[in-house]
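Here the complex is missing a single protein chain, while all its other protein chains stay put.
Let's turn to subunit A:
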Amino acid sequence: MQNRIQQAFQKKGKGLLNVYFTAGYPSLHDTVPLIKSLTQAGADLIEIGMPFSDPLADGPVIQASSTAALQNGMNMRVLFQQLEGIRQEVPEAPILLMGYLNPVMQFGVENFCREAAAAGVDGVILPDLPLDDYVAEYQDMFRRYNLRPVFLITPQTAPERIRRIDELTDSFLYLVSGPGTTGGANTQAEGVQEAYFQRIEAMNLRNPRLIGFGIGDKASFQRACQYAEGAIIGSALIRALEGTDDAPAAAARFVSSVLK
């Protein structure tokens, strides 16, 4: 069974923009208005962060937005309530939930899958869910609810492991651009990153690829699109939302600045 993630890649092919923001940030009820304004401004995929107290893979910007969102009262129940009916307003754009395993486990993984599917969510990114645990415990459940897992690949991921990851999903591969947490600058020597992207490209994998971590403006987005079907922007969008009283407008301006 196809889902919206595959359809989005088939339809556009190249230059897809996946934007990440933290649910409940900058204010609790910005979630749905942000999804609408981001898609209207041209974002192709929407990745909603489920805030966690201790986001190990994230840099300071997403840490701060997570803390603020939790203080605003965001939690899994509130998020699923907010997403109710989102598919009437945003029928096509794939929606992914990104977060850490512990809040999902406490909510109940099956409950989580059921609620996510009911809301029209297409994919799930849980960076601290080990591959073996996914296969042993959750793969059947994800399939039953037509939810696609998205797995990360880094410059250190071994080729056979990349092949295995590629077999385990029908969505896209999340290429982490280099060492570091989200929102960091690229500090790699010239050519190192390109060689890594080209090495992955040459593997002729089943899934399309999106490059994330350290992508934050038009130049870095376009550069990433040379090596993959698209890219993911998170921290830079969050920064654009900081201190604004009209988050949807600020989000739309940001997306336009990347795509114009």
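One rule holds for everything that comes next: a contact is a pair of C-beta atoms (placed from the backbone, for glycine too) under 8 Å apart; a residue touches a chain by one contact, two chains touch by 3 or more; residues count from 1.
Operating definition for what follows: contacts and distances are computed from a predicted model.
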Undepicted complex member, UniProt protein name, chosen from "ABC transporter permease", "SWIM zinc finger family protein", "Tryptophan synthase beta chain" or "Fatty acid desaturase": "Tryptophan synthase beta chain"
Contact with the hidden chain (one of A:Asn75, A:Gln139 or A:Gln222): A:Asn75
From A:Asn102, A:Gln198 or A:Gln226, residue that would touch the chain that is not displayed: A:Asn102
Absent-chain contact - pick from A:Glu92, A:Asp128 or A:Glu167: A:Asp128
Contact set of subunit A toward the excluded chain (per top definition): 52-54, 56-57, 59-60, 63, 67, 70, 75-76, 100-107, 127-130, 132-133, 151-154, 156-158, 161, 176, 179-181, 184
